[in-house]
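Beneath this line is the structure, given in structure tokens, with notes to follow.
One protein chain omitted, others in place.
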Amino acid sequence: MSTPTETPSETETEGGTRLSYETRDRLYNLALYGSAALFSAVILFPIYWMVQNAFTDSQTVITEFSWLPSPETVTLDNFSVLAAGAVPRYVINTIVVTAGTIVVVVAVSLVAGYGMARFRFRYKQSFAQFLLLGYMFSPIVLGLPLYLIWSEIGLLNAQIGLVIALSSISMPFAVWLMWKYIQTIPESMEESAWIAGASRWRTFWDVVVPQTKPAIVACALFAFAIAWNDFTFAQILLPSQESTTFAPGIMRLIDQGGYTSWGDIMAVSLLMTVPPLLFAYFLQEYLLKGFEVRTR
Amino acid sequence: MASETVESTATADRRSVRGRLGLDGEALRGWATVAPVILLYLFVAVTPIAFAIYASLFEVPLLNPNWTFTGLSNYVEVLTMNSFWSSLWLGALFMVGSTVVQLLVGLWIALVLNQLDRGQRFLTAVAFTAYLVPTVIVVLVALFMFDVEVGVLHIAGSTLGLWGERTFALGDQTWAMPLVVLVGSWKFSIFVTIFTLAQLRAIPDRFYEAAKICGASRWEMFRDITLPRITGVLLIAVLLRAVFMFNKFDIIWMLTEGGPAGATTTLPILAYRTAFLHNDYGVANAMAVVMFVFLALGAYCYFRAFDPTAEVDT
Partner (left out) sequence: MTVHIDNMTRVFDSPNADRIVAVDELSLTIEDGEFLTLVGPSGCGKTTTLRCVAGLDTPTAGTIRVDDRDVTELPPQQRDVALLFQDIALYPHMSVRENMEYGLKIAGVPEDERREHVAEAAALLQIGDQLDKMPASLSGGQQQRVALGRSLVRDPSVFLFDEPMSDLDAKLKRELRPVVQRITDEIGCPVLYVTHDQEEAMTMSDRIAIMDDGELQQAGSPKEVYSEPTNDFVGEFIGQPAMEFFDARVESANGTAAVSMGNHTVSLPATAAELEGYVDSPVRVGVRPQQIGIGDPAAGIEAEHVLDEPLGDETHSIFETEFGDVTVVTHADFDGDGDTDYGLVLDESATQLFDPDSGVRIH
């Protein structure tokens, strides 16, 4: 009874009759590298398309379709969008908000992470739990009520208000990372500095902060990504055209129909994409460290 | 001996007396260091949610300072709105569609990355790039690529007969929702990859070597070694993606503003429209409360499924 059922499975495991071991290996590698090529293409093509059109004469962009850039139409003119109009203001606003968020996130999370790692206090566990709840904050849920609160206390249309909101949603990651990172620094180094006469604060600056650099960079990158990426909070909390950041600003321009030069849009898109890529490239070691702690 | 000593010197027991009150210098300093975080949370999360619950009990015309207390009638209004139920349905569609696509693609990329002998660094860099491109840029490029005049994807789709030559795909009843899901997944799939990859790399090679010696096929190794190891982390990723996607606002709003004719109006879009376009802030806050309840349920499941505070050492 059992013989007929066993035969096919045997041939399969030994790979004798149907497909040789080499063939299956080749097929497997084909699927593997085929997938890799497919993903690369799907991810890279839109980026290529953006870059190509950013450097193409804006008239050509909307009239002719071409897979490859042609030398006659290559131009830097599209980047002049940064010289006039509303776009430069949006970009500057984004830079201001992002810088502010990075400063607040790093400062607050560094101090809190140090406190969590080095002081014993009651309800620390509850605080950690409370902290993690922050992963559940959603800009749209918080943004709707914040709109009226911010307008009551005068933070509506103020970039500091956006900085506060963005910093808050970055906290769970940043504090957790700092906390776990500072725990890996031996306490005896601080004690050694205290004994040498350094105050707790000075020791924090001289001994703890320099050694926390990877975590600081990871937190700064994370805050950068949150702020640079934000649309929802800025859309709700910065309704005025003067104060708003790039994402809501450009969407409103397009909405009003006043802006359809794809060449210009691709040029500024490219410029907004470069900083995160550059940071990630130069600081990838730190970035991976940060993700490692997080996914643990 | 020892306990006698403690009793007799109880008054001199400087530390623990204050310690028991939780007020010694160390605890105070500890709380001081985390105070800014607590303040931020109170300011940006706790207050708004409390305020949303409060405001949801009033009729609040945005431009009018006079609030009228209406009790639960905002909730009744929300629950009887056709658009609420349709947005819930569309939201579920968007959530499930996005989560499934992101899970499959993200897991696939992770498995491929883990197996590649050559080009691993390159593909990692490429995958991260998608995650790093700001959402608004993803949207702008997508709008450009679906442009009816010169959009490369528009032309590709109409050549294949998916949509008409003059049809803006993102403005098409049938295509808007799937395309929004796909554009979002282009950026967010890598989230699942990052989650999974760390876990995959933590599986020791000797497990696979032992399986190979037993003659296991690649599929059997995946089923018996890899999959059980990553199920936990996949569940977390699915939960987080589902919760985030249910509350996703930016990419949908920027791509379609909820259109065409409400075809992509999920709950966050409806709440935003209700507040700022229909001027009905109280009802919008009732919707925010509903979304918050969903988030809280997600958080509860998250804490139950995987206790993150287990690693808290005091």
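So that you can tell them apart, the chains are marked A and B in the order they are listed, and the count of residues begins at 1 in each.
Basically, contacts are C-beta pairs under 8 Å (C-beta built on N, C-alpha and C of every residue); 3 or more make two chains touch, one makes a residue touch a chain.
Keep in mind the model is a prediction, meaning the values are calculated, not measured.
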item	value
Touch with the omitted chain, as defined above, among A:Pro71, A:Gly154 or A:Pro210	A:Pro210
Footprint left on chain A by the chain that the document does not show	186, 188-189, 191-199, 202, 206-207, 210-211
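In this text, only the chains that are shown with their structure count from here on.
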item	value
Inter-centroid spacing, chain B versus chain A (mean Cα positions, whole Å)	14
Chain B residues touching chain A - in the complex, by the definition given at the top	22, 26-27, 29-34, 36-38, 40-41, 43-45, 47-49, 51-52, 55, 60, 62, 108-109, 112, 115-116, 119, 122-123, 125-130, 132-145, 147, 149-150, 152, 155, 186, 194-195, 198-199, 215, 217-218, 233, 240, 243-244, 247, 249-250, 253-254, 257, 268, 271-272, 275-276, 281, 284-285, 287-288, 291-292, 295-296, 298-299, 302-303, 308-309, 311-312, 314
Complex contacts: residues of chain A adjacent to chain B	12-13, 28, 32-33, 35-36, 39-40, 42-44, 46-47, 49-50, 53, 61-65, 108-109, 111-112, 114-116, 119-122, 124-125, 127-142, 144-149, 164-165, 167-169, 171, 175, 225, 228-232, 235-236, 246-247, 250-251, 254-255, 262, 265-266, 269, 272-273, 276-277, 280-281, 291-292, 295-296
